[in-house]
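Chains shown are a subset, placed as in the full complex.
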Amino acid sequence: MVYLTRVEHFNAAHRLFNKNWDDEKNFSVFGKCSNPNWHGHNYELHVTVKGEPSPDTGYIFNAKALGKIVQETIIDKVDHRNLNLEVDFLKDNFTSAENFAIAIWKELQPHIEQHGAQLHAIKLYETPRIYVEYFG
Amino acid sequence: MVYLTRVEHFNAAHRLFNKNWDDEKNFSVFGKCSNPNWHGHNYELHVTVKGEPSPDTGYIFNAKALGKIVQETIIDKVDHRNLNLEVDFLKDNFTSAENFAIAIWKELQPHIEQHGAQLHAIKLYETPRIYVEYFG
């Protein structure tokens, strides 16, 4: 079994808040991340698939094809977007890095499997010093 | 003459648009950067001062003091903020990286000079692949 990872970048605005809480409670929990006027990030997304190298190509998955799937399924929907307002697969969800990584997994997995490969991990950097990982 | 640089990080939301143009014109010029729902970045800010090392310390400027000035004068005002709506020194200004760097220079320079040093350069990464530099 070999693991292949492709790294992509995008940037987006978001805010963290619980709609059942007032502004004060939100600020006490989420701090500046709850700013009602939004803030944003340059996200770095690592998508890892696993499999055995094909005897015809030496690939477990064509990295170019993987890039196309990630672009169409994720990047096109989140790049230069407001994660809270404009991303269908995050609707009614907190836009924490944790939830975002899980949501990306759910979006990507069927497309990866359709190409005969297995999704192994989503790693998402929200800043250069904070990142999350999800393995399904 | 020696040049000393300190690197800081912050993140913020913004959008690029000309209020005299309609949405279509804005999109044709600024593309996804004109999204009315905002997008955002992890900015990386390099502040460079110059001078001659003090015979008492070997410093041209105390890097810790420089950090404090940058924190109070810039980071506290822009971190986790909406650059178009919440930053006084960007008011009535496009929030392009170019303008942002010039505005940071203007904010910082008096504080740096007050401490007997000379501001040399502002370098601002908007993304890992796009950055601007301003030398006054």
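We call the chains A and B, going by the order they appear; numbering starts again at 1 in every chain.
Note that a contact is a pair of C-beta atoms (placed from the backbone, for glycine too) under 8 Å apart; a residue touches a chain by one contact, two chains touch by 3 or more.
Not measured: the values here are computed from a predicted model.
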**Prompt:** Total copy count of the complex, if 2 are in place?
**Reply:** 6
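In the analysis below, only the chains that are shown with their structure count from here on.
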**Request:** Compute the distance, rounded to whole Å, between the mean C-alpha positions of chain A and chain B.
**Result:** 28
**Fill in**
As the complex stands, chain B meets chain A at residues 9, 11-14, 31-33, 35, 37-42, 79-82, 85-86, 127-129
